[in-house]
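Below you will find the structure I want to go over with you.
Every protein chain except one is present and positioned as in the full complex.
Chain lettering (A, B and C) follows the sequence in which the chains are written, and residue indices restart at 1 in each chain.
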Amino acid sequence: MITSFIVENSPALMVIVPFIAAFVAPLTGRVAPAVRAWIVGGAMAITSAITLLLASDVYAHGTRLYVFGAQAATQTIAPDSGGIPVRIMFTVDPMSALMLVITAVLAFAVVLYSLTSERDHTGLGSYYTLFLLMVTGILGMVSTGDIFNFFVFLEILSIASAGLIAFRIDGGIAVEAAIKYFVLSTLGALAVLIAIGIYYGQYNALNMALIAQRMQYTLLDQVALVLIVAALAMKCGAVPMHFWTPDAYSMAPSSITALLVVASQASLYGLFRAVFTLYNVTLNAACIGWLLIVLGVLSMVVGVTMAIPQKNVKRLMAYHAISQTGYMLLGVGVGLAVLGNQSFLSAFGYVAMEGGIFHIINHAMYKGLLFLTAGAIFFRIGTYDLNRMGGLGHSMKWTMVFFIIGALAIAGIPPFNGYASKLMIYESVFAFNPILSVIAMVVSILTLASFVKVFHSIFMGPVLPEYKDVKEVPRPMLIGMGILALVVIAFGLFPSIVVDTLVAPAAHALADQGMYIATVIGGGA
Amino acid sequence: MKRVLVAAIFLVWAAMLCTIPLFLSFGDPAATDMDTYFIGRGQADAAANNIVTSVVFDFRGFDTLGESVVLFTAVTGVALMVREKRKGEEHEDE
Amino acid sequence: MLANLPYIVVVVLFLIGLATIVLKRNLIKIFLGIVILESAVNLFIVSLGYREGGIAPIYTNAPGTLMVLPTPQALTLTSIVIGVATSALLLSFAIVIWKKYGSIEIGFLRRLKE
Partner (left out) sequence: MDALFTLDTGAGFWNPLLWVLGAAVAGVIALVLYSLGRRDYKPGTAQAEPFLSGNPEPEKGLVHVRAGNLYWGFLDAMEGYYSSIVSLHTGDLHDYVLWYLGVSALFLIVVVIIG
């Protein structure tokens, strides 16, 4: 009875649970910090469980629709509305479910980690509130089927992220990063809002499926497309607009940086959703596809080359995050470029998209892990400066193991998960255009080179006199990192299972606009 | 050089935005079916004479919840910025 | 074209907002530029719903006539509140910057680069 209730209402519960916990967390902090820790951890565990439950349900039974305020939660179209969905709804298709899985796993690992790593700071009540609201924002963004609701969640996410980036204040430098992030993301959100206004003015619709059904691709729609694509590409850190990324990533607390990676992936999801679901074949797929490919290649090359000379370990990893985002844009961009050509699509288009989407989940896991190890090092020695580090492998053995796992995965060394998704991208992109594939491989080599440098300068060498009393980080932080490391290894050893069960349905759901429209307008699967 | 580029960017943006007054006509929306439904059903479904109220609190009530969450988030963020910090909590990296 | 005056005002306001963000060097003025942008977008959305000769969408005892579209007004309400929240957070950032740097000129915000 209670399980069926939870499964039935899981789309609403997964947003409401962290939201209520966000309200309660600062109040209980006044009673006892331990109570707050249990509430935050428990709420995050419940949210993750609900999210995973919803995702497994979606993978088993197809797209889930949840309409807010209707007589029945699955009643997408009011009987007398003439066949249009009028209420806000969540549309959780396999692509959304994939993002939900990523968010759930990472957020749970991060909350375990941050319960210890941030314990010495003031303002923890607000910290957890914003943390939970950020998770709410991501979850809502990836599951909503209403475009104005998407904007609302985007704003929740960016306001919460901005507050958290500035959390440490640190003589103003963290606030500086937050200002840069927030001004840009507000601009982007306003551009998205103008695009929403344009859709509304033309089609009198806010539901994505309805807009997609009525899409004409007029000049105004082209303008809206440009506004949305540019804004969301900026928010995911694609290269000519990536400047905020290293600033914000390096100045946020490490646990937040790990979550910011998922936030960027959520923006990327929004970009793919707009291109594939709102427009799909009505747009000139080759043109937009090549735009994404060019953005992707630029991101890969500039990201990795800028990472090599960095001295701040988190800035370096942030540039690598940009570079890895390039792989996703490349993979999915190739899929988009051949959209509408069924023979190309089945020859290599789907594999490229699967590679790109598989890379999203892999990147969130290993990049989250790497940022958490960087945070663990900072927790003990109080600096991010690579020039001042050395010899920590003698005392922080587990952190070193986790760092090696993350670094090998990001560099695409078999048998870790980064290799599997990169291999899919290389081979499918090679069939599309060999030069792009070669660039992707060279970037991967440079990534390895850069992480060899980081590994050498943090962990290798003799024990430095200033760090001879350094101990391993506390166990909750190790558990948080361990969860992610286990996921990285498991995905690396069994990539085919992950691709077949999680990624391939997501790629097909993303590419198949007709199915999406039929599910919503057709009144539920 | 930079000034020319900035001017060019602004010109393109102006052109981009000018498509709105060129292709949308004020006072004559292209399609009205969703709002016709709201106007027709607002009184019966949401029991409000003011249709905007019924849209804000019933048909799109979830957005209103989101809006209050945004407000709450911003207030929390402001509280975080003006908090009293412990001595030695801040450090200057780099 | 001239009948579309509200939309033209939207374009002008939006460009003024962008210019304020890009050309002014004072943080508060940059934030005001964002507020102008928000007003432009709000004006755009709310004017989407106007119908020639329509009345406010409220049922009264007066004989029913054409009503303007209610949804844009609801959306604008939401986006105004979001705009207020945004400016509040931005201004609190400005407070911290003023306390720590002693200035709110944008030129001082360049410690994070390369």
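Convention: contacts are C-beta pairs under 8 Å (C-beta built on N, C-alpha and C of every residue); 3 or more make two chains touch, one makes a residue touch a chain.
Small disclaimer: the values here were computed from a predicted structure and weren't measured.
Hidden chain, full complex: it touches shown chains A, B, C. Only one of C:Leu5, C:Val22 or C:Ala56 touches the chain withheld from this view, namely C:Val22.
When you scan A:Ala45, A:Leu464 or A:Ala518 for touch with the missing chain, the hit is A:Leu464.
Within the whole complex, the absent chain has one touching residue among A:Ile50, A:Ile179, A:Leu278 or A:Ile377, and that is A:Ile179. Contact between chain B and the absent chain runs through residues 5-6, 8-9, 12-13, 15-16. Residues of chain A in touch with the missing chain: 179-180, 183-184, 187-188, 191, 219, 222-223, 225-227, 229-231, 233-234, 240-241, 243-244, 247, 284, 287-288, 291, 302, 305-306, 308-309, 311, 347-348, 351, 355, 386-391, 414-415, 419-420, 423-424, 427-428, 430-431, 449, 453-454, 456-457, 460-466, 492-497, 499.
Interface residues of chain C with the unshown chain, by the touch rule above, are 18, 21-23, 25, 30, 106-107, 109-114.
The rule we apply is simple: only the chains that are shown with their structure count from here on.
Looking at A-B alongside A-C, one finds more C-beta pairs in contact between the chains of A-B.
Computed centre separation for the pair chain A/chain B is 23 angstrom, with centres defined by C-alpha atoms. Residues of chain B in contact with two or more other chains: 20, 24, 29, 32, 34-35, 38, 60, 63, 66-67, 70, 73-74, 77, 81, 94. Residues of chain A in contact with at least two other chains: 148, 152, 155, 159, 162-163, 166, 169, 171, 173, 175, 201, 204, 206. Listed in rising order, the residues of chain C touching chain A in the complex are 14, 21, 27, 30, 34, 37-38, 41, 44-45, 48, 69, 71-72, 75, 78-79, 82, 85-86, 89-90, 93, 96-97, 99-101, 109, 111-112.
Listing the residues of chain C that touch chain B in their complex gives 1, 3-8, 10-11, 14-15, 18-19, 22, 44, 47-52, 57-60, 67, 69-71, 73-75, 77-78, 81-82, 84-86, 88-89, 92-93, 95-96, 111.
Put simply, chain A touches chain C in their complex at residues 148, 151-152, 155, 159, 162-163, 166, 169, 171-173, 175-180, 182-183, 186-187, 190, 193-194, 196-197, 200-201, 204, 206, 246-247, 250-251.
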